[in-house]
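A single protein chain has been omitted from the complex, and every remaining protein chain is retained in its original position.
So, subunit A:
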Amino acid sequence: MSNSSISKSQASSASAIGFLRDYGAILGMIVVLGIFWYLKPAFLTAGNIENVFRQSAIVMIMALGLTIVMKMRGVDLSIAQTADAAGLIAAMLIIAGYPVWMAFAIPLLFGLVVGLVNAALMAYVGVPAIIGTLGMMFVIRSGELMATNGAEPQILFTLPRGVTRNFLWLGQRDFGPFAALIVLAIVVFLIVFIIMRYTRFARYAKAVGSNVRAAFLAGIDIRMTFGSGFVIAGVLAALAGVALVSRTGIAMPRGAEPFLLDAFAAAYLGTLASRQGEMSITGTLVGALFIGFLSNGLTLLGLGAPYRYALNGGFILLAMAIGALKRKT
């Protein structure tokens, strides 16, 4: 927008611009969804919306961990692979006949271990997070490939119902009147929201993210704080991975990898919900929902993965460009 156009009718256009700056992105999201609705009225039926919520739940759980890490100026590229491996472990445990609680607990333990290793590398050794987590992603991938003898899918839905019913309950059945997966997402969201609003960790994380030197000199344990982010991200990613397998009934090695893109897109789109263009927990929720509706809408229109990739990438760039403009004005 050029300066001359502002000066013509300063007061009214300035406030209009201000309104657009603050809410334009949200309006834009609604418009996009409106277009889908217009093209495919089935888009906004209750059944489809619930379906989208289930899909978004998994993205959101993963993206929340990523958001925490990125608020501290870290990044975790290993989350999708962690989710993938966690789901795989869960499926293999069920197939091997282990009890259901182990199929939940051991993958989460795995996520914890991945998070701890990441924390050690990034926060204590000082490996830049892009490099360290990218390396971790490939280490996990190798492990998966070797464990599944070259990416053989671990199929649960062909097993007898009795074996899998309890495990698949999380992803496919209801908890009271609501889908259990949606309840899980809400619970996770609330926990993370509370952690990032009411705890000392959140305050320290904010300090580490905005001025690590000042945080260090103020006597904050910056390594512990920075590392904790990776631990949380690892555990949440593992939870998302288990939930995914529970929903689909099949663990495809490398099947969860596209969620990395979705998680990034959700976190970056979430910056549009904040005035300063910062990442936030609620913003990530909004972003994850939008990503869920977007990919669902594209599927309904018969547009597949290529459009999803391109649009998600485009939305990341758009969100960042808008953020840059917000900060300039």
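Methods note: contacts are C-beta pairs under 8 Å (C-beta built on N, C-alpha and C of every residue); 3 or more make two chains touch, one makes a residue touch a chain; residues count from 1.
As a working rule, contacts and distances are computed from a predicted model.
Matching "Lactate utilization protein", "MutS domain V", "ATP-binding cassette domain-containing protein" or "Oxidoreductase" against the UniProt entry of the left-out chain gives the name "ATP-binding cassette domain-containing protein". Set against the missing chain, the residues A:Ile26, A:Ile130 or A:Val187 yield one that touches it, A:Ile130. In the full complex, the hidden chain is touched by subunit A at residues 70, 72-75, 121-123, 125-132, 134-143, 145-146, 150, 198-201, 203-204, 206-208, 210-223, 226, 261, 264-265, 268, 304-314, 316-317, 320-321, 324.
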